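The other protein chains are all here in position, but one chain of the complex has been omitted.
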Amino acid sequence: MEFNEIINPGNLVYKKTNLLTDKVLSYCPGCGHGTANRLVMEVIDEMKIQSETIGVASVGCSVLAYEFMDIDMVGAPHGRAPALATGIKRVYPDKFVFTYQGDGDLAAIGTSETIHACNRGENITIIFINNGIYGMTGGQMAPTSLEGMKTSTSPYGRDIESMGHPLKITELVSQLDGVYYVSRQAVHTPSAARKAKKAIRIAFENQKLKKGLSLVEIVSSCNSNWKLSPVKANEWMEENMFPFYPLGDIKVDGVAVKKVL
Amino acid sequence: MTEEIIIAGFGGQGVLLMGKILAYSGMMQDMEVSWMPSYGPEMRGGTANVTVIFSTERINSPILNEFDTAIVLNQQSLDKFESLIKPGGILLYDNSGITRFPSRQDIDIYCVEASEEAARMSMAISFNMIVLGAYLKISPFVKLDNVIKGLTKSLPSRHHHTIPMNRDAIVRGMEIVKKDIK
Partner (left out) sequence: MAELKLMKGNEAIAEAAIRAGADGYFGYPITPQSEILEYLMVEDAFKRTGMVVLQAESEIAAINMVFGAASTGKKILTSSSSPGVSLMQEGISYIAGAEVPCLIVNVVRGGPGLGSIQPSQADYFQSVKGGGHGDYRLIVLAPASVQEMCDFVPLGFDLAFKYRIPVLMLSDGLIGQMMEKVIMFDQIPRATQFDQSWSLTGKPANRQRNTVTSLDMDPYGMENHNRNLQAKYTKIEENEVRFEAIFCDDAEFIFVAYGASARICQKSTQLARDKGLKVGLFRPITLFPFPKKELLALAGKTKAFLSVEMSAGQMIEDIQIATKGKVNVEHFGRYGGVIHSPTEVLEAMENLIKNS
């Protein structure tokens, strides 16, 4: 096939999302962040709300999200993204405001900001990437690391007695009255990514209703720090993460749809 | 003209409000005023005091360590502030609960039996207004009309029905204040 034929629009089967910039992603190959970034931008593109959206990037592997997402964004201090989003949404109640946070950011250092933004029912969307480890700083134990999981700060496996239990923060905040929608998804297969995108779409659409906060958790792999190949990491995630962090809707339209264990 | 006053007593006696009314009254008469409370966890029962200054000139320090007038409503305040009155100054006290009486010879000392009078009039909440009346009688820097305006400004509107009663208390204070005879 000639080059001109290849670039013929009729032959197009896949292209970069309009709202992703040309900046090369800083995420490791095999990481779920790239797909999750893309899904959020696809939803904003499809809803035609680029000019109405303000994003809040957090500290962690997605710290440079504002270089990849072609929207107005602010970079928050570690854990404080829900507070920044609160500030923005309160002075711009009709804009779409979202945070993009990892598990260390949202479930450890930012627990207070997370719980209180949820409890106040801020009309924002939280995209929460949970890979059970601190990726950016080189694989330390996260609040969501599983029991027995080996990390650089739990080199012999997470010991519950001395290191505490993995934190199911998504189930925890789903019980707050200010929270309107909670769903846990994954992006490791095309079908999982499609479901995740639907959940993200709902989470953004909900902002128009002004009925409270929407949170979508995306369980992701971190093959670099799990020290597995991308394929093996996804298998490990399915075998170990999903039983503890089961996928599916947890709260829809303000009503719990899954019994919180 | 500058008048530097300390008002001191128990929290809950209306010390701060009395000072606020005086400050408002001074402002109504185009004077410069300042009102500086002791503040903190002293809402009820602890000691409370407020420094009120009114002056025809710009007020410098809102915090003072000597006063033209001290209005003291309990023993601790009397013990603390009697010595801080400028020579020739004024001490006004309520005698209820006082066991060690003022002793200075170089100031004018006035007593108002405000606690007893408030009990007699069955209007304990107007206790501070009786004291205020006593002060206005001794040192008529501000006019009664302006004090009533100050009272109106200082009280939340839900308490405005008490203004006539407070006015009566002020007038009563003016009547019953008496100079200590040395």
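To keep things simple, chains are lettered A and B as they appear, and every chain counts its residues starting from 1.
The working rule: a contact is a pair of C-beta atoms (placed from the backbone, for glycine too) under 8 Å apart; a residue touches a chain by one contact, two chains touch by 3 or more.
This is a predicted model, so every value here is computed, not measured.
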Omitted-chain contact residue, chosen from A:Arg80, A:Lys168 or A:Lys251: A:Arg80
Where the unshown chain meets chain B, residue by residue: 20, 23-24, 27, 32-37, 39-40, 59-66, 153
Residue numbers in chain A that touch the chain omitted from display: 49-54, 56-57, 63-64, 66-67, 69-77, 80, 83-88, 90-92, 95-96, 112-113, 116
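Please note the rule applied: only the chains that are shown with their structure count from here on.
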Between chain B and chain A, distance of the C-alpha-averaged centres to the nearest whole Å: 63
